[in-house]
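Every protein chain but one is kept in place in this view of the complex.
So, chain A:
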Amino acid sequence: MTETQQKAKCITLKGSAELVKQYLLYGINSILYQRGIYPPETFEPAEHFGLFFLMSTDDKIKSFLATVLGQVEEWLVQKKVYKLTLVITNVNTKEVLEKWDFKVDYEAPVSNTVTIMAGGDSPLPEVGTKDVKTIQKEIREVIRQITGTVSFLPLLDCLCSFDILTYTVPDCGIPKEWDETQPVFIANSQEVQLRSFSTSIHKMDTIVSYKNN
């Protein structure tokens, strides 16, 4: 009873990382669907956080997202990642058409009392004070905004594909099957900052950049 109450009231670092991962998963899927990068029939709706998201049924995409986001979750817990970028490129010309930045800020936990109380010898996981429901509500709103961006983003009328770049700390080790790459730029770009949400541990800023014609 007390545990559920605790869970309802507080959020751990891991829980926060998981929420962020879920947000990224749903957000990326929504973007893939909304921007028409994959055919709409390969998506099917699924309810999360009281909102229907269209999730890809493509196994390749699913496994790719699972791999990448699993790694990202790990790094989130380790606070090694600054930013995630979803890059949409024209397959034929390799031109970057659109860029979705998910910036992560690590907020200092407000209530340091827990760590102080626990003592210095064994650092207990950091705990946020924000309600999960509130966080989910915030995430819903951000994803609704992502859905709404279709109205102003330019039409992608060519064969496109996507990639996820993770901006990590310099001393981060490179996992297997991962590779170092260069940042992408969009010449003459237009940026739109979307809503941000916070789990009181991780603060996510979502920014979309697109080619301004």
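As a convention for this text, a contact is a pair of C-beta atoms (placed from the backbone, for glycine too) under 8 Å apart; a residue touches a chain by one contact, two chains touch by 3 or more; residues count from 1.
The working rule: contacts and distances are computed from a predicted model.
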If you look up the hidden chain in UniProt, what protein name do you find among "Vps72/YL1 C-terminal domain-containing protein", "Mitotic spindle assembly checkpoint protein MAD1", "Mannose-1-phosphate guanyltransferase" or "Ribosomal RNA-processing protein 42"? "Mitotic spindle assembly checkpoint protein MAD1"
Touching the left-out chain: which of A:Ser16, A:Ser30 or A:Ser209? A:Ser209
Name, in rising order, the residues on chain A that touch the hidden chain in the full complex. 60-61, 64, 67-68, 71, 82-83, 85, 87, 89, 91-92, 94, 99, 101, 159, 161-170, 172, 174, 177-186, 189, 191, 193, 207, 209
